[in-house]
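Here's a structure for you.
Only a part of the assembly is drawn; its chains keep their places, and the rest are absent.
Per-chain residue numbering starts at 1, and chain names A, B and C are given in the order in which the chains are listed.
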């Protein structure tokens, strides 16, 4: 699910790139310089790990056959604001080394995954402030994983369909977007369950991973 | 019936031959030491025996039945070189139960096997711990317990003493010697091989170049040297090792 | 259950040829070709497509990269974009051109689909030239010279370095799981649980390794700001190529504005 080069009209292409760069700069500026350095290897190796995990095919009944995890919620929960630089790096490597995605649409793809990830980050920050654990944390994780996919899918199809020529019937557009999003419900469910289990796993084995949030510059 | 029979076993990656015709018979209960330099083909051999890799030629037979690549063969267990590559569950108990659960055993049977495997490896007190927080020696024992719980008749140990300190190594040796399964141990730790193996195989460039009594094979200085190995000190008490070769500058 | 198969071929395979594009100073090359890519992306009329194709194919021919390489890289993303726009000629627009069975082909939709595919082809091909006519490492070095933030460049290099390592680790763990009977069956109740454990384990291992890597980096002076990046000095030929590309990009942009 990547927006390829060539698809986006001028304004959207420029706007999304500017916005993605802006959010990334903002994310980096929030972290003090020394802290940034300690976070570079962590963010990099985790980005590599996310990349590998997201390539894993999980078997599904036909017609899906198999699905990939999107991992936006997990990225948000572990990397917080660093999700943006991590996504730019990951998507850049994906475009350059493996030829998936695109260069001119780097910004759009980063936003598409980064916005839901950031939402989950806020959700988890709230959970941390309430010191949630056990079942409530599980529910929250499921909601995060599920909504992460739904929002990313809506953003994707919204962009793809919404940017096509205006001569298409608006009502038809809305219906198509809804229908396509609906067809991703099983994936959102899987991702929700995955999120519940993996948060429990990390919580038990390496809780620091769920709390990577850098100190902010005062 | 032999425990393991390899007949003319070949394995190649595209254009890279790894195993070049291995014939081998191992009797039930035997403990085999496998030695040889890195790149000799040991790991590939193990993967063929376990059915992870399909031989390009030849056959593998385990307790009279052919090994089908891609199938699950609980009668053979492989203990990986790095325990962290093998233990991934969030608790020691879950990890050891992983194999028995996949075998479709009933819950009481699973529990009984896990308990027994933990007792044999003396890790019952670690049951609830996360494997990630254990010491190297403990992780090794958890990995072994995870294999033992499947009750394999053949256990393959790949460099089992790597990264262990002497206490952990000693208890590992005790464990291997006390077990009654057929065992294959590959190691650069020749003293360990000497202590546990009944028979030793020397593998180099995908071929078994020598096999026989461990003390005889490993005591043969010319043979060992020809394959990048050194005679273990305990077989070679009087002549001190050559001091390091002069370094080229 | 199966995983990724990372292939490195492609990225540095043709980095050592000696074409005019290979011998173009990296910083200037990146800046120029990125501007050209931007000009392509901004084109909003099909009438410029022939010119864009000519420019793109000209650059590709000059680069000395084999066309089979382009074809192999284009296949997957090509089908993907085709799938996204294939319905356009049937639903978008009011001018009916032809009828195929129950479907009506409309002019606006057809032109729009052509434009999208054309832009995709030109951008994609130019990006391939940009990143295949030098090693990946040199490209990152040059990006630093173009004020790409150090922290991002460090992340790109580390992610790239450990991508393959972590991939190997992941396939080893999956082999270990298979050897203990994990089939990855859809209907086995523990499939999702096991996938989660494998993924969680991979994340924990990566995290632990990152702490070692950080220590190793600090011990070799990471963060001392002592390092300077040295670039080769551009020659007249480099500047000429740059000027030519910039003129092309600007002309394209102006034409596109005039024609739209």
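Just so we're on the same page, contacts are C-beta pairs under 8 Å (C-beta built on N, C-alpha and C of every residue); 3 or more make two chains touch, one makes a residue touch a chain.
None of the values given here were measured: they were computed from a predicted structure.
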Subunit counts for every protein chain kind in the full complex: A x1, B x2, C x1
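Basically, only the chains that are shown with their structure count from here on.
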Pair joined by the larger number of C-beta contacts - B-C, A-C: A-C
Inter-centroid spacing, chain C versus chain B (mean Cα positions, whole Å): 43
Averaged-CA centre spacing for the pair chain C and chain A, given as whole angstrom: 19
Junction residues of chain C - those touching two or more other chains: 197, 200, 204, 208
Residues of chain B touching at least two other chains: 90, 132
In the complex, chain A residues that touch chain C: 2, 4-10, 13, 28, 34, 36-38, 40-49, 51-53, 55-61, 69, 78, 85-86, 88-90, 92-93, 95-100, 102-104, 160, 164-165, 167-169, 172, 190, 193-194, 197-198, 201-202, 205-206, 208-209
Touching residues (chain side chain B, partner chain A) in the complex: 90-91, 130, 132-133
Complex contact set, residues of chain C against chain B: 169, 172-173, 175-183, 190, 194, 197-198, 200-201, 204-205, 208
